[in-house]
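Input: a single structure, listed below in structure tokens.
A protein chain is absent from this complex, but the other protein chains hold their places.
Naming follows writing order (A and B), and every chain is counted from residue 1.
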Amino acid sequence: MFDSLLVAADYLTGGINLAYLGLGVVIGLLFGTVPGLGGATAIALLLPLTFGMEPEQAIILMGGIMGAVSIGGSVSAILLNTPGTAPNAATCFDGYPLTQQGKAGLAIGAAATASSIGGVIGVLILVLVLPIAKTIVLWFGPPAFFMMAVLGLTSLTVARGNMLRGLIAACLGLFIGFVGYDDIGGTERFTGGIEFLWDGISIVPMLIGLFAIAEMMKLYVSGGPIARAGSAARITGTRQGILSAFKNFKTVLSGSAIGSIVGSVPGVGGTVASFLSYSFTAQSSKDNQNFGKGDVRGVIASEAANNAKDGGALIPTLAFGIPGSAEMALFLGVLVLHGMDPGPMLLIERESTIFMLILALLTATIFSGTLVLLAARYLSKIAHVDSAVLIPAVIIVSLVGAYALHGSIGDVFAAAFFGLVGYVMIRANYPRITLIIAFVLSGLMERNFIQSMIMFRGDWLKFFGDTTTVVLFALSILVLLIPLIRFVRSRRRMA
Amino acid sequence: MTTKTGNDLFGLIIALLLLSIAVGMLATAHTYSQSSGFFPKFIGWIFVMLALIEVLRQLMSIFATKEKETKESGDHLMREFTGFLWLAALLATLYVLGFLIATPVFIFSFLRISAGKSLRECLLVSGLGTVFVYVIFVVLLEYRLFAGVLFAA
Partner (left out) sequence: MTEKRKPITAWRVAVLLFTVVIAPPLGAELSDDKISIVIPYRPGGGFDRAVRTFAPYLARQLGEDVTVLPENLPGAGGRRGATKVYRAKADGTTLGIFNLPGIVLPEILGEQLAYDLRELSWIGRIESQSYVLLVAATSSVKSIDDLQAASTISFLSTGYGSSVLAASQIAADVLGLMGKDPIFLAGYAGTADYLVGLIRGDGNVALAPVSSAAKYIESGDLRPLAVSGEASGRAGVPTFADLGYPELTPLNVQRSVAGPPDMDPELLEMIRAAFLRAAADPDFEKAAEKARLELSVLDGEDAAQAVEANFNFYEKFKANLRNPNAL
């Protein structure tokens, strides 16, 4: 095993291959920053272009992209309140308020550092876990996946703000997730016969609309740059941000662990991972009344998780060829295109290739983090840019991104529609993040519940016959109890 | 001025809208087969109940408030409306003329009409924007951007 690692490292550092890595990082940062584009779109658009490349070079390129995307996404989350990719959503909670207070540099510094460290830890966990990867993947069947979705939803409801509005937003998100062809029941649901809706609504146009477009509309209506006039014009604070990531190392660790674990759940991972990490940190930290108003620990928790998830997503991918995330699914396509067969034999037959990917991912995470830190000063100036220029620029680029996803103008209209929805939600004070996460969890929850019931021939008590499921159920109950416990404690303190 | 609590007439309208969506969803869900309809019905009932509670809350808070909250300035609503119009205009232009024409047209007219920028600045920014989109998507990624129904026919 060790010599495969050396072979991989040797190949990676060979001249042009480093250039491919660098290219991947730049592309990843760019695509990550533009709201809605993300790693999956980048890989999908570049996949045909890799046809002429050496397989190893294609892999290095993809590794570079995947390692950089989340860090790019954190920049727009912090500066524009618009997550560059869905997993960056939780970074908005505290990142944007920091920007409004003129502390964008602090936020970006913390985010980039936490991201890099989180990514490294994620890869380390992956490597440690790899020998038992298959066993871990086999722990999670339909009942466990269902319970994981339940855990995600319970964390969602206790997270923040007005609980009633949060629950309603969650219901709406779940409902939007039901739109499309249900391939267990065999029915087209809520599509009104429109063929475009057959596959359901994609998260990318939704994300673009709810965040990028809605935020730009809000900016248009309120006028003026993002950073409030009079807030500190000095952009330094990046160094402070870097230091804060180290000062709160426990948060980085917990975020990375959660990111890794949840990231390994196929299909859902990233978004839920960063949100769970944020929730956990917000709930369990002492002195947590500033979460949501500019507590840098919120940024750290979210960003550490959404980079660690890349390592996590590789676990099922390498164990069995099941993609742990949308990027992984496309990455598998790249492998297939170059004659490699994703599956349990991949790790055995192509050890050095896999190590190359892991090394590329690792290096890309650190490299992109460094790039962002260096550019932080200039990036945070965006908060002071005239909104008249910012608004059309962001809207155009976002809509191009929406189109680029499937080459369908329908996605552009969908994005605009959700832009409207998002703006209304801002005005009426309904949480958009809750809607997105409920939407993401909708499919996971329903599919696995129905499959479980088919497996159990309707006897739902059998859910508790599966250990993993019981553990997750207990965690959900715990999550619901925490605010109750705190409430009781604070009452007692007052008495 | 975004009202902090969202408790006003607007909030009531939204709550009613949500209630009607929930009812519609529930009704439609009943037409589906058992496994397809199960979750939509389950969530549908919860949704209806929650929306109902919210409607009632809004009604109560509207009648209870002695001092009316700061009324939305007509200015504010006007701004929202024009914002909506800009977006609609962009979509229409995109649909008919495609990305590569809509981009400079939109950026230029927005900067000129809405922000009153100098001609030079408008041209510069719209030019840069179009070049950016073109270089990244058409040249580097070899992507075929939507050309607009006018040209695709």
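The working rule: a contact is a pair of C-beta atoms (placed from the backbone, for glycine too) under 8 Å apart; a residue touches a chain by one contact, two chains touch by 3 or more.
Note that the structure is a prediction, hence the values are computed from the model and not measured.
**Q** Considering the complete complex, which visible chains touch the unshown chain?
**A** Touched by the chain not displayed, across the whole complex: A, B.
**Q** Just to verify: which one of A:L12, A:L29 or A:A44 makes contact with the chain not shown?
**A** The missing chain is touched by A:A44.
**Q** Of A:I132, A:M163, A:V336 or A:I477, which residue touches the hidden chain?
**A** A:V336
**Q** Which residue from A:G22, A:G292, A:P344 or A:P483 sits in contact with the chain not drawn here?
**A** Hidden-chain contact among the options goes to A:P344.
**Q** Residue-wise, where is subunit B in contact with the chain that is not depicted?
**A** These residues of subunit B touch the chain that is not shown: 33-36.
**Q** Touching residues of subunit A against the unshown chain: what are they?
**A** 44, 47-48, 51, 137-138, 141-142, 181, 183-187, 195-196, 198-199, 266-267, 320-322, 329-330, 332-334, 336-337, 339, 341-346, 348, 406-408, 447, 450-451, 454-455, 457
Here, only the chains that are shown with their structure count from here on.
**Q** Of all residues in subunit A, which touch subunit B in the complex?
**A** 30, 45-46, 48-49, 164-165, 167-168, 171-172, 174-175, 178, 182, 184-187, 189-190, 213, 217-218, 220-221, 386, 388-389, 391-393, 395-397, 399-400, 403-404, 407, 409, 412-413, 416, 419-420, 423-424, 426-430, 445-446, 449-450
**Q** Flag every residue of subunit B that touches subunit A in the complex, lowest number first.
**A** Listed in rising order, the residues of subunit B that touch subunit A are 2-6, 10-11, 14, 18, 21-22, 25, 28-29, 32-40, 43-44, 46-47, 50-51, 53-54, 57, 76, 79-80, 83-84, 86-87, 90-91, 94-95, 99, 103, 106-107, 110-111, 114-115, 117, 125, 129, 132-133, 136-137, 141-146.
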